[in-house]
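With one protein chain removed, the remaining protein chains of the complex are shown where they sit.
And then subunit A:
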């Protein structure tokens, strides 16, 4: 699996856009299946540091498309396990250092293909150690999470930690109340959340903070109307969603914004039909894949978040997704 962008481009950037655009399920499946055959492209190698994320995105997309069998299960598990370190953590690919971002993807992939017990059977470290690797990255002082031993805290890591630990049934390993307090410190006047205390609201970070609060069972702390108001203003006249005020729309926010709205019961505060039209326009209906905007090159990252957005708003033909 790779993150190589292209070869196709999503829809027309200008000119006539048909009113009725179909979701090209088979093309998307084919697109994802052929990603790993592109090893003669330099970009395949330049994106190796995202490989495990890429597998997760591709696999999730296939599950949403109703073709979970389209990637070979055993080879997927083997690849995940080959990226593990003795510490319990995972790198992006064999030879890459362990980091929270890939450890979370590894747990998510193994969870998706129902293979978490493979960690105990043939991993370099078993489930318990994987959970401990994640838990040890929590700061005792602030409750936040670092990405690895080199520091840098970010609400992305906090959400990832809680997500993976909940899949492993090991949330007891971390200090949840402290993590919740940290998230509250990232809250802003507009109801949103930033990457760290003091930082401006950003739809991606809002997803991580609201998602973490949902896992912690503390959605009562969210200022729903205020946040819902800010998030709903991310929708632009063409139906697409942006990440911050005065920014351009981008398919990946179809997930970050819409799932956050769903978690606070405000998904109906945006126009779902217009959003699905926008996402469909970003498809490459010949070669498969979805781009950030109509006319741009497709890649697997935008493919999964476009499909997840469509699934969330109940687009027919897709498997339903859980907003958290």
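As a convention for this text, a contact is a pair of C-beta atoms (placed from the backbone, for glycine too) under 8 Å apart; a residue touches a chain by one contact, two chains touch by 3 or more; residues count from 1.
Please note the rule applied: contacts and distances are computed from a predicted model.
Missing chain, UniProt protein name: "Geranylgeranyl transferase type-2 subunit alpha", from among "Tubulin polyglutamylase complex subunit 1-like", "WD repeat-containing protein 48", "26S proteasome non-ATPase regulatory subunit 1 homolog" or "Geranylgeranyl transferase type-2 subunit alpha".
If you put the hidden chain back, the residue from A:124, A:178 or A:244 that touches it is A:244. Checked against the hidden chain, the listed residues A:33, A:166 or A:196 yield one contact partner: A:196. By the touch criterion stated above, the residues of subunit A touching the omitted chain are 3-7, 9, 13, 40-43, 45-50, 91-92, 95-97, 99, 148, 150-152, 154, 188-190, 194-196, 198-202, 228-230, 232-233, 235, 237, 239, 244-247, 250, 252, 266, 268-271, 274, 291-293, 295-302.
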